[in-house]
Every structure is written in C-alpha cells, then in structure tokens.
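The complex is shown incomplete by one protein chain, all other protein chains being positioned as in the whole.
A, B and C are the chain letters, set down in written order, and residue numbers restart from 1 in every chain.
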C-alpha cells in the first residue's frame, strides 16, 4: 500500500491470507486473553499503577513484532503487547511487572508498561511520548558503526504522540542518518480523551512521510492481512536500505485510555466507523470462514493460551515483592562516584 | 505558486513587476546599506556581541514586512532587517541596540538581533529556534478571543530551525487552532556551517505543509516579483481565513552565519546555483532594464538611505550606555513578590 | 458539605473563569465531559464554552501559546497532565516566560499548573516535584499549596499576578485532603505560615510534607517536645523572615522536602538560615529529602524513597538530642 494506499478502505481482503496469518492470530488472541486477565486483576485491586491495553490494535502490533529478528531493535509503547509477545517477551515478564514481583525485569523500580530488557531486545520506554524514537536511531547508528548488517529498528507511536517535538526531531534525524527505521503510527482516533480534530489538522498523518523523506504507507489496522503485508513490506524495505518507513494504521481504541477510564467520551458515530471494527473478531471470522482452523483447533488454542497466562500470573503471584530496606539506592553504575548528599 | 510551484525555477519573471516593487526595493537597499554599516562597525570593534545579516534574503524579508498591517503580529528572526524596516521599525532602534545605547528598545538587557518592541508590533525573539512560533499562535488566538478581526501573524524560520521540536509543535498547534498564521521558511542552504544534507532528508521542505494541514508554496527568494506575489498571496489567504500558510523560499546566505564567520565552508558549486543570485542585484537590474527608476533616481535613493543610516548611527553613538549601578535588578513586574535571596 | 483539595482547584478555576473574561484554560484532555486526567476542570468546558481548550500532546507549544496569549492581555492557565511532562516545556517556561518582562517590559501572566509529587505506583515519570528546578531560574513565581484553603486562594492569586507562576499542586492531596468549606480569608502569596507553633525545633517544609511533619509534631508533643511546623507555601519568593523568626524561637531547624536531595528547596532554606540566621541556631540544621535515585514504582520502594513520618521523626529526635 506504499503511498498509493486507498485510505480507510475496508473492503474484504481479496488476497489469500498471509502465510503467517495464523501465527499472528495466536499473538493477537494471547494479547486479548492476557490483557483481559490484567484488567480483571486491576479491577480486583491486585495491580498498582495503570493498566493500558491494546484492544483493537492487536493486528497492527502483532505485525510489528513478527517481522523483527534477533539483533533488531524494538521500542514498543503502551498498546504493544502483541508485538512484545511476538518478538519474544516471556509472559512471566509481563506478569511479574504488573504484579510487582522483585524478579520482574524492572525489579519494582519501574512498572507495568514501562518494562523492557536487554534479553528480549525490547527497550524500556520512558513516558514522554516520542522520546524513544531517537534512542532507536542511536542504537541503529551504533550498530552500523560497529559493522553490523541487516538489522532494522521498529518503534510505535500514536496519533497524539506524533505531535510532540521529540517525535519530529527523532523522525527527522533518522532520515538524515538514513538508518533502517520503521515507525508504525496508529491513529486510533483518540489520544486519551482527545479526538483527532484537537490533535492535528492534516487530512491524513501519512502525509507527514514525504516531508521527512520517509516512504509512507497506510493500513487498515483492523485487517490482519493488510497489517502483515504493509508492515512486513515496510520492514523489508528498511532492511534493504530504503529510507525510513512510516506506516500509519487506522483503528479505534476499543478500551479506555487505561482501565481506570470508561471512555464515555467516545462518540456513537465513531463506534460505527469501519476502523472501529475489532481486529481480533475480524481475524477469527476469516479464520473460521476460510477454515484455516476448525472450532476445536480454535478452542484448543484458546485453552492453551489461557493456561499459559494463568501460569505466568500464578508464578508472579507467588513471588516476593521488592523490599525497601534491601534496595540498592544508587542511580549510577560507577559506585565510587555516588554523591553522598545527606 | 501554490502547491504547484516549479521548484528552483529561475526563469526571468515574465509578469510586470508587482505594483509595490519599487517600495520593496527601497527596503532591500536600506537593509543592505544598514547591514554593511553594522558589519563595518563590528569589524571596527564598535559592536559587542554578534552581527547577523540578511544578505541575499532581502527580497523575501521585505515581502514579509510589506503585507502586514497595524495590529498584525510579526516575529522576525536574525535575517529580517528588510521585513522589520518595512513593518515600521525605526532605524534608530536598530542603531541603539547594536551600539548599546540605554535608549534602545532592549535597554542593554538583550542585544542586537534580539530586539523587539510593543510599539512596532515586533516580537523580541529568544534564541532557541522555533520557540517564537507558538508565541505568535498565542497572540493570534488571544486576538480572536478578544473579538479582533482581519489580523494575521507572520514569522520566519530557516531550514535549520525547521528541525526543532518547537517548530513542529508550534506549526501543528497553529493548524489545530486554525489561526491566521504565515510561516516564511527560507532555505538558504546553510544552517551556520551545516548544509542541507545533514539537516533534513526530504526533497523539498514545502512538502511539510501538507502533513500539517497547511497550504504550501515555494518561491525563488532571489526574485522580488515572485516574493511579493507568493508571500502577498499567502498573507491574503491567511487573512481570509484559509489554513496556516507555509512559504518556502530558496536562497543562498551571501554572508557568513554572522560577521565573525568567513563562511569558507560554502562550496564553489553552490555559489554557482541559481538560488545563489543576489536578490538585490537582480532587482536593481530589473529596475534599470524596465526603467522603473533612472540612474539619478537610484543615486538619489541611495544617498537618502545612506544619510538616514548615518543619522541613526550618529544619534545612537552620542547616547549613553546603560550603567550597572543604576540598573533595576528585578526580573518580575510584581515588585512585592521579588525573592530576597542573598 | 466538604471540599477536597482537588475540588478547591476546580472551584478556583470556576471562579476565575466567571470573574475574569481574560482567563482561559489550555491543556491536554481538559475539555469536554472528560475534564482532565484528574478532573480538575470537570464541567468547566460546558459551563464556559470556548474557554477550556484541549491541546495536542505538545507541552512546549502549549506553554508557548499561553505566553503569546498572555502578552496579548489574556490570563491563560496551562494544565500539564503531570508535572513531569513540563520538562518538555521547560525551555518556554525558563527562557521565554521567565525572561519576557525583564527583556521587553511586557508582562507575561501565565499560570502553569503542575500536578506534582508522588503517589503509590506512579513511578519515575509521574511523581516528580519540580519546584526546585523552576525556582533556580529568574523571573518565575513558584507556589506549592499544602492545604485545601491555599489550593483555592493561591490559584486565584496566581492568575492575578502579572508574572509567570508555576503552581505545583500535589496529586496525593487531591483526594486525601478535605476542608469544611472554601476559605473566606487568605494569606498573601509570598508569606509562609506557621502551621503549628513550637519551641524546641522548627520543621520547615512545603506541600505534602507539611502533613507528615504535622503528624510528627503531634507525636512528639506527647513526649513533651513542641515542634514548630512552617509551611513555606511559596518557594519563590521564599519567606526568609518567617523561617528566621521560627528558628529564632526554637534554635533548631529541620528542612523536609519530597524532591531529590541535591539542591532544591531544602538546600535553599538551609543556606538562607545558615547565612542570615547563623547565630539563631543552637545545633546543626538538618534536611531530609527523597533519595537520590529516580522515584520507584513499587509501593514498597516508593515509601522508602520519600521522607515520611517515621524518617522525619528519627531525624527530629537526633536534632533534639544534640
């Protein structure tokens, strides 16, 4: 759908499903099940801090994770569980972080959606939107300097986050450095409670691509086949040395901003738009229609996933929380340079 | 040249010169004479701080000032003497600022290019590039809230300044607020010593317009007729309630970044480009060719300008400098809230 | 009827929008039915059409726009969604708002509301106390209301001030603090308040830590020690006179703050007392701040990271024993 994408087109994909369609579906389903579990733990008061889920964006996110290889850089944001899982994040990392186990990748120092780890090649985001983009650029630049080859970096952003100065500077510097970067921007039509018309005034955010020297593509984020094709192609182009890629996906956030938010500001009109379809439902429907999996197959997958999620949660729940009095209160790694301020 | 501008086209203007062509030329010439004087004062050690001049950009800048009316907002940058003068900045304000007179609009507190004043409707820039854009947006928003009508705001930026986060956020918020803003960006092919290829990677900065929901136009900044037409039209469109306007002018900076800089990094190749022409020379040539003014007329104008500039400088030179011991060291206007830190 | 700290902020804004047509509010998610991440503007957009405006996620431009509007005669209030995101707007705040009047004589009456300070589980990027950072630079007034009453009157005063004001409202106090009614009296901006008189030790503090200090004072009172608690209210200007008067009474000083330990409010207060009131001190002054690491997410870590009644009490005991 490079440049010439039909915007908002929601016709049924005519093409046969992408070869990795089923795998993607599994990541999507895993995400849905996991996030519903997290939401229910949150409602039960068992999670401290916020829970932000990717409901409606699972197709986009799964595709983001699936085309990355070992050695690639992935900087996910708050609605990227599917991509995180697809790129290899163990479920127990998720559970440990949310449930405050001291064994989680952030050791209780940072929480929930801010997790990341060297082991999984996933950067731990800071909250300030757009700030991770130049960090990915720097990693890619360094890899090139070190003589590595064939790598890409992928990071995600929302239509709201695209309006930060950090995003602009990061997108531009990536193009100047000609690093193999893919930015997948999801316009889910809300940034917290703010609709598009108070966020930007261009007719389509993919129009930003040209102004940075990126190649731009649009994708219906509720259509998994398209997501796999378009994001897969963008990753391939970046890997082949083309300029940075901007993919703009269209969806509706099918949840509150976080689980504390009832999203009552989402209008009925917008819920009737084509981009408001549930990507997971659409995918499942196609799977059933095209008989990629039969009922039992589906049921089996569901049961397996539920068991995996439950196990991860159960593991984390048994683990100890970090203990304040044992904490190593030292912000830098060079211990002899710690400032002894009283 | 809206949207469809032939890029880099440098064919001679076929159209008859703009009706205000001669007036514009006078502002351009005034600028050249004034800035040469400032440069020579600087070389003579009579100016503290930097001297930044607009050589090569006089046509763009003159056009920026000429279509503004009383009540409009103008936020000039460092190469905008022509626009400042055209919009009504008295020469003595310039001389007083550069020569450190206590009677200058900045009272010695800020210098040279940072001047501005309520009286002339010209904002005093801070150095951080892009930071003035949202300030103009705020002024326009406030004017609308107060019920004023028919106003516009115009601000300028360089191709380097366009890469700051502040510019991005400011441009975007202007479009979201739909304020009558015109941004005139001059790509003079260098940001200090940095050429375009380390500054951005799109093929033309006017391509940014669409991504913000702006109307974009390109202009040959060495061609005064085009500058008057294109910038005049952009100001008219903004005033008529069209979306914000981005005009991208092409020139070469025909001086050092500042007068301290010999610009030896400017390549010979680039000096041979069409955009490297001297706008003032081109204008004068056309004036002579088309007999808009005869030799005496030109000579008279020159002499008059020289006299005005000399008078302003002479006035400022006789005035006292600010005195440290008499300075009112108080950063806020609410005197009872001054912090008495020792 | 009772009114929370958060409601007081909303009521102050209602009052301001009603009484002064120059006032408007600018920020992320503050409009519509939604009324802000913390609901500080709930209902205001409907009540005052066109004067409570949602912005893009552009902190720098939000403040830049407010500066322009203020220079044009308006009285914008900018709501940051969290204080921590004001790092993006820092350049506009310090270098544009903070220098505007001094450079150009044009007043710049913006009020930037910073939902500040730690709460359980908020982590490194939603918990910061930034008053020290803003106070370091010239040209700003920096306020840290600690009570419902102050939250109300100081916000109204902030908007009336002809200079840029950084108004640090503490998120922990939003719901935890209640008063019977909105205040009918006020202490002017720039004055600290002796919240509890004492004779043995002055605890000088601000914002949420005022309440921890009061708890400690209460507890020590049972043992016969009378701790005086001074709520700074405004950290710039800082009311040195009231602090010195307190130290003159008690001879002992403990400064407590929730911010990071290097520099900031507690260092400034101690520096003032040491330089201007050295002979009033009967013992070494002391300070207690958060630890010198990012603010941890996990409640177990967070509660150790910041000062609390227990650690304040321990410090107080030390000083009293000297």
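Convention: contacts are C-beta pairs under 8 Å (C-beta built on N, C-alpha and C of every residue); 3 or more make two chains touch, one makes a residue touch a chain.
In this text the structure is predicted, and so the values were computed from the model without any measurement.
A.B. asks: Just to confirm, in the complete assembly, which displayed chains does the hidden chain contact?
C.D. replies: Taken over the complete structure, the missing chain's partners among displayed chains are A, B, C.
A.B. asks: Of C:248, C:274 or C:314, which residue touches the hidden chain?
C.D. replies: Spelled out, the listed residue whose C-beta touches the missing chain is C:274.
A.B. asks: Write down which of A:113, A:136, A:154 or A:185 is the residue touching the left-out chain.
C.D. replies: Residue touching the chain left out of view: A:136.
A.B. asks: By the contact criterion defined above, which parts of chain A meet the unshown chain? Give residue numbers in ascending order.
C.D. replies: Chain A touches the missing chain through residues 106, 109-110, 114, 116-118, 124, 126-128, 131-143, 145-146, 165-166, 169-170, 172-173, 176-177, 330-334, 336-342.
A.B. asks: Spell out the interface residues on chain B facing the chain that's missing from view.
C.D. replies: Interface with the chain not displayed, on the chain B side: 48-50, 100, 106, 108-112, 114, 126-129, 160-161, 163-166, 191-194, 198-200, 264-265, 321-325, 327, 329-331, 338-339, 341-342.
A.B. asks: Touching the hidden chain in the full complex, which residues of chain C are there? Just list them.
C.D. replies: Touching the chain left out of view, chain C contributes residues 84, 87-88, 90-91, 94-95, 98-99, 102-103, 124-125, 132-133, 135-139, 236, 238, 259-260, 262-268, 270-271, 273-276, 278-279, 281, 283-287, 291-294.
Here is the rule we go by: only the chains that are shown with their structure count from here on.
A.B. asks: Remove chain A in your head; which chains still hang together?
C.D. replies: Result with chain A masked: one piece.
A.B. asks: Going by average Cα coordinates, which chain is farthest removed from chain A?
C.D. replies: It is B whose centre lies farthest from that of chain A.
A.B. asks: Please compute the C-alpha centroid of chain B, do the same for chain C, then give the distance between them in whole Å.
C.D. replies: Here chain B and chain C have centroids separated by 41 Å.
A.B. asks: Using mean CA coordinates as chain centres, what's the gap between chain A and chain B in Å?
C.D. replies: A distance of 44 Å separates the two centres.
A.B. asks: What whole-number Å value describes the gap between the mean CA coordinates of chain A and chain C?
C.D. replies: 36
A.B. asks: Hunt down the residues of chain C that sit against at least two other chains at once, touch-wise.
C.D. replies: 55-56, 58-60, in rising order.
A.B. asks: Give me the residues of chain B that touch two or more other chains.
C.D. replies: Those would be 165-166, 169, 172-173, 176.
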